[in-house]
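Missing here: one protein chain of the complex. Every other protein chain is in place.
A and B are the chain letters, set down in written order, and residue numbers restart from 1 in every chain.
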Amino acid sequence: MSDTKNINISDDFLFSPEPRQREIAKKLFALVAHLPLVCPHGHVDPRLFAENRPFPDPTELLIIPDHYLFRMLYSQGIPMESLGVPRADGGSTESDRLKIWQIVADNFYLFRGTPTGLWLKRELSQVFGINKRLTGASAREIYDEIAAALQKPENLPRAMFERFNIEVLSTTDSPIDTLEHHKKIRQSGWKGRVVPAFRPDNVTDFNFRTWRQNIDTLSHVSGIDCSNYYGFIQALRDRRLAFKEMGATSTDHGVFSPFTIEMSEREASQLFEKAIKGHATADDAALFTGHILMVMAEMSIEDGLTMQIHPGVFRNHNDVVLHKFGLDKGCDIPVATDFVRNLKPLLNKFGNDPRLNLIVFTLDETTYSRELAPLAGHYPAMKLGPAWWFNDSREGMLRFREMTTESAGFYNTVGFIDDTRAFPSIPARHEVARRIDCRFLAGLVAEHILDLDEAEEVIVDLAYNLAKKNYKF
Amino acid sequence: MSDTKNINISDDFLFSPEPRQREIAKKLFALVAHLPLVCPHGHVDPRLFAENRPFPDPTELLIIPDHYLFRMLYSQGIPMESLGVPRADGGSTESDRLKIWQIVADNFYLFRGTPTGLWLKRELSQVFGINKRLTGASAREIYDEIAAALQKPENLPRAMFERFNIEVLSTTDSPIDTLEHHKKIRQSGWKGRVVPAFRPDNVTDFNFRTWRQNIDTLSHVSGIDCSNYYGFIQALRDRRLAFKEMGATSTDHGVFSPFTIEMSEREASQLFEKAIKGHATADDAALFTGHILMVMAEMSIEDGLTMQIHPGVFRNHNDVVLHKFGLDKGCDIPVATDFVRNLKPLLNKFGNDPRLNLIVFTLDETTYSRELAPLAGHYPAMKLGPAWWFNDSREGMLRFREMTTESAGFYNTVGFIDDTRAFPSIPARHEVARRIDCRFLAGLVAEHILDLDEAEEVIVDLAYNLAKKNYKF
Partner (left out) sequence: MSDTKNINISDDFLFSPEPRQREIAKKLFALVAHLPLVCPHGHVDPRLFAENRPFPDPTELLIIPDHYLFRMLYSQGIPMESLGVPRADGGSTESDRLKIWQIVADNFYLFRGTPTGLWLKRELSQVFGINKRLTGASAREIYDEIAAALQKPENLPRAMFERFNIEVLSTTDSPIDTLEHHKKIRQSGWKGRVVPAFRPDNVTDFNFRTWRQNIDTLSHVSGIDCSNYYGFIQALRDRRLAFKEMGATSTDHGVFSPFTIEMSEREASQLFEKAIKGHATADDAALFTGHILMVMAEMSIEDGLTMQIHPGVFRNHNDVVLHKFGLDKGCDIPVATDFVRNLKPLLNKFGNDPRLNLIVFTLDETTYSRELAPLAGHYPAMKLGPAWWFNDSREGMLRFREMTTESAGFYNTVGFIDDTRAFPSIPARHEVARRIDCRFLAGLVAEHILDLDEAEEVIVDLAYNLAKKNYKF
């Protein structure tokens, strides 16, 4: 493997090597490089900002919560235990932080050409001023540098938030969450804007492992008896308002399929009752989810929360890992998804109402040009979410623009979401997205499709204005 | 929004900014820029040329018939009524032409990076000599310039046809159309070649709203009793010949699925009888369409008409718009389409017969490299239609060449079709297509995959010869 050496971080990073386009891209990037970060969708733990304690160590900060990192290492035969991934049964895993860091560094060549590799490299440089390449040889030195940096006041969570120039950061929260950390942040007097988002999957999906128990918790949190459909719906309505009071501007729905269906309250109530009794089938769960999306769209028209649908993931594909390590361990795999038929009931009922702001995401890129751009380029209520998860990458974001712009334009897209639980990677993620959009626009200018002044307007919209507008910040 | 300014229309428009490729592309484009336009498939109204009256005004000419334009504006919350789109119930909509024009101009930034934006910009420049950017500020001035130009003899429909250097233009017509306008054009002594194409969907698809009534009209027009299957088939055969006498060289089939099936006349007759009685189901309609495609292929072998299949569109996805404004209002959405299994019966029966010339189109780009290029690269009867509808765009056409050339070659494709009802956009559409093919070929030459003289031959074939050959002009 390569020796330790300084990383060449160039101003030209990610721009086309063709000189004319590169110059245009640099001009465009100068307009947005220092704009505040709008972060309308992510999974950062609000406790960070409520407590504002120093991050414990480099491994805890950068490695353990990052399933992008350990999924790749695992794919090459490195056991998750050796990376300190906690076991579901509480059994022992590697606890020596430096040892884990060393494994990652020894194998960091595996991340060549991946977004994880790009982000981490950029993060070391931008957040911690480390411009050395992470290798087996440099691992210890870099670990120590970061560990030392984490003790400094400028690297406390709130200080980082301010340094990163974050204008607003949305977390993702369940209806049964009491939003204690959000309350604490608000009460602290700190000016950083951290808001929740309403993600009700764990109470709307009968398949959710702890669904029955979550319903009880929902009753408790909402003060409404949720053991019947009408109470349940009222509790959802109330919790949305409670979230809104805490600053929420959006909901999020991580459904398997974007299936929607027109259903009477009576039918919905019967399904719910069946589920409460423990008799609901997988089909019942799918039907109910299809109905709940309709209800959520209707409530969004009432309360104004932007509605996000994130479908198309086969969750926890690997049973062995699921049983040993639990949920969200890098075993989620995208599947082919049909939006045209599935979203028709919802779009026909609510899609012509401009009060609804529905943002649809996909992991199935084949739907960009075939389904989603044509749908977003027609229905007033629907917008197209950015390249997401596996596609939040250089190639993935370029393909997104190439396959959506011509049918949906730029103005039916909604800006960037970082969707991360890795807080210090946020600036790197936004930088990559902004650079890729600059690159794409530079191509259009160089080919005389847009004039430079048009591209200058568009890049500011993509980097900043569209996220603010669509997520109502 | 940007101020009024002159548009920079460059000779380099759409070519790679890399200088070597750009030079090659310019050389290639010089060979085809002035070749006559062959327009084998489109939706221009033949009445234009039969009557040869001045176009009424800029809005009527450029905005109202263009569902690309109003679908995008509608997607951003602008009501169709305010754009003068006629209502199905005859209710009032905006009638002030200049007011409509102003809305389009105010929002023309929405079309950045879209083909609609490119075409309109190019059209203003090439057809009307207007090199100003269309903005809110310039709207009135540009409107007035076009309105004045439309009064000049050189902008009468026939004069435009000649100015555009159109060699032949095919319209699209139903079997129940008596082709009056076509007859009038022929009788007028005008030399412009305008021909019909035979598109029987409204009599072959039981689902068509006015199907039963169309069958009666078909009886009337053909002079054959079409209330039974055998009469119906004979009428189709006769109408094809009548179309052929009026210059038609092709048929077109806008089916939902490319499903085909071998069926006995007896079975087909029973399905038809059921439909006549009003008892046909959706499945019956699909079966019958699958059978009719077989019959049409057989008739094409007899009468030599090139056969086109345009499948894969979920028509009128938006019920609200359908009920309020009727068909073809920008609410058609592509769906995933399987050609391999669906076309097998037809290809097995007729696909080895070089007398059949079957051109297959798709809106599902995933089928380019997986299905259509391999099929067209094997069956003698089958050719691959160009990037169509949502994909008739810079990126869409590049992807088409990238994903089809290696398996099907250039010579199993058929040149460009503009497929438009917006007559004055025709030169711009052909120019974009020719430039993109030049761009693609320039890349192959610059990478030493083709020699320049080979690319020079290919570009003339793509821009002119292949359309003439495959559509038998």
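To be clear about the criterion, contacts are C-beta pairs under 8 Å (C-beta built on N, C-alpha and C of every residue); 3 or more make two chains touch, one makes a residue touch a chain.
Just so we're clear, the structure is a prediction, and the values are computed from it rather than from any experiment.
Chemist: Write down which of B:Ala105, B:Ala268, B:Ala376 or B:Ala467 is the residue touching the left-out chain.
Modeler: B:Ala376
Chemist: From the list B:Thr289, B:Gln308, B:Asn412 or B:Ser425, which touches the chain that is not on show?
Modeler: Answering carefully, the residue with contact to the hidden chain is B:Asn412.
Chemist: Which one, A:Arg163, A:Lys183, A:His317 or A:Lys472, makes contact with the chain that was left out?
Modeler: Here the residue in touch with the unshown chain is A:His317.
Chemist: Tell me which stretches of chain A touch the chain missing from the display.
Modeler: 1-2, 5, 7-10, 12-18, 71-72, 74-77, 109-115, 118, 133, 314, 317-321, 330-336, 363-366, 390-391, 393-396, 399
Chemist: Determine and list the chain B residues touching the chain excluded from the picture.
Modeler: 18, 20-21, 336, 338, 340-341, 344, 347-348, 351-352, 354, 366, 369-371, 373-380, 382, 402-403, 405-412, 443-444, 446-451, 453-454, 457-458
Assume only the chains that are shown with their structure count from here on.
Chemist: Roughly how far is chain A from chain B, going centre to centre by Cα mean, in whole Å?
Modeler: Centres of chain A and chain B (C-alpha means) sit 40 Å apart.
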